[in-house]
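Complex shown without one protein chain; remaining protein chains in place.
Entry: chain A
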Amino acid sequence: MATTRKYGREHQVLESVIALVVILVACVELCDAATVVDVYRLIQYDIGGVPFGSRLASLNHHAGSSPFSPGADLSRTVVVVPIRELNITFIREYITQKQPLGGLLFLLPHILNSKNRDYASGGDHREKEIMRSTLLELEQLLIHSNIPYPVYFAFEDDNIDAVLADIKRTDATGQPATATTGGYKFVVLAQEPRKVSSPTITNIQGWLPGLKPDGETNHLPTIAIVATYDTFGAAPALSVGTDSNGSGIVALLEIARLFSLLYSNPKTRGRYNILFGLTSGGPYNYNGTHKWLRSFDQRLRESIDYAICLNSIGSWDNELWIHVSKPPENAYIKHLFEGFLDIAEEMGYKVGLKHKKINISNPRVAWEHEQFSRLRVTAATVSGLSVAPELLESTGGLFDRRNFVNEAAIINGIKLVAESLARHIYGYQGKKIQIFADDSNLAVNPSYVKSWLDLLSQTPRVAPFLAKDDPLIVAFKKELADHTREVNVQHEIPDGLFTFYDSTKSKLNIYQVASVTFDLLLLLVLGSYLILLFSFLVITTRGVDDLIGLFRRPASRKVKAT
């Protein structure tokens, strides 16, 4: 009786222990990867409902690398492609033929990493050019395709190089990695990408009023200097757009600083108001500029003498371009261009005039000045680019990083624009006076330019992912407030043609996994080990007869029954 009660208690304890174990087993698996890498997702967006870019974010497949055996099934493989060895035709084929892949991971060269402190502007020029054109082609291919699997970018470093070398080695033996042959598993834990709910584009303007002489009732004329500050690229978390249009922003801020110095003293304050505008929505047909201009008072708009738009002045060598939409014979344009020409000659550079007519029925806006021209305001764009970019081209892509930009070019651009502005304001056209001479207290400050350029080359600026109170926008506001009298921030909703999806940056976990066959083999080995151990112990402690007896028990009972 006592024994049965004891057994009952023991049974209960056992049951509760089993229940506890079952609960513990149901716990979430802990992830403890050997390597964790920062990865940046390809942009996902719709234009008018048509999907583009990579439509998935989470990844959980084995890794593989080229060269592949022909006809290999890659629908459950993540293909790792270093950009150095990129075969663009292979990728193009895969994407245009809509072949299924588990995922794509592009490895960008280490030199492009902005965390890499030595901005080697030297180095092999030809190599850089090849890299630049490769990345350009790849970027244009990716952003104009609809890709149903995740595409990520990562920077090469020692860890991932070692993993890639390992993958290539095992792939060379001919067996691609799958669940039964081991290898590396790439896991990105990401939620399903959702639409960015209410994207805003923010325009920041600074107003520097001119000197109104006593007794004048007319309003002073205004000159506008504008630059777009947002970017668009294949990897939005990497779109820092150092040249397009970081160079323009830096130039605008430096010009604002110089003129605020001039205007701070009433004796040197000009008879023009200067309006500085940092606009957003540049890649989307300069949508922000359009809304900014529409918000202007009629009188203000009419008082604008002309507007200078700054775009990509960071990588020109000795020729800068002035793009206009009014015909070159127009008096204002002539006057403007001659001003630039004089100064450029003095500095030893060339400027060229490019005329591109606006087609009102075409919604495509190639340059920022076209938005001004559509409202009958004289405007021109100063740019290092000689040809008008297409939609979503030259908007700060993968290759537009710090080491492709030349500070000296920006400084020359600043000098050119500032001098022409000053000569117009103070009436010194045609006279060889250098207002912003080097070694004067109005000299262009190279460290100011450098520090802002460095900051901008580490800040991705894709407009839908910049919140209204983003630190960058606050910084621009503060900087303009330092240099100008009045600062206004305008938040707008972009026209609904473009929709964006979030999840731009994740962490990739790389696991080295053993195959299922390995585990099965291990189970077999362990099973036989335990059976051997059992038999050994039975034989040594109880004797061989007992071992045989274990298997013969049912037979012996039968014998007994008869």
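Note that a residue touches a chain if its C-beta (ideal position, glycine included) is under 8 Å from a C-beta of that chain, and two chains touch if they have at least 3 such contacts; residues count from 1.
Note that contacts and distances are computed from a predicted model.
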Protein name, per the UniProt record, of whichever chain is missing from view ("Ubiquitin carboxyl-terminal hydrolase", "Large ribosomal subunit protein mL46", "BOS complex subunit TMEM147" or "alanine transaminase"): "BOS complex subunit TMEM147"
Absent-chain contact - pick from A:I47, A:V196, A:M347 or A:V513: A:V513
Per the touch definition above, residue among A:L14, A:A34, A:V474 or A:L497 touching the missing chain: A:A34
Residue among A:A72, A:A467 or A:L530 that touches the chain left out of view: A:L530
Touch list for chain A against the chain that is not drawn: 24-25, 29-34, 179, 182, 185, 187, 511-514, 516, 519, 522-523, 526, 529-530, 533-538, 541-542
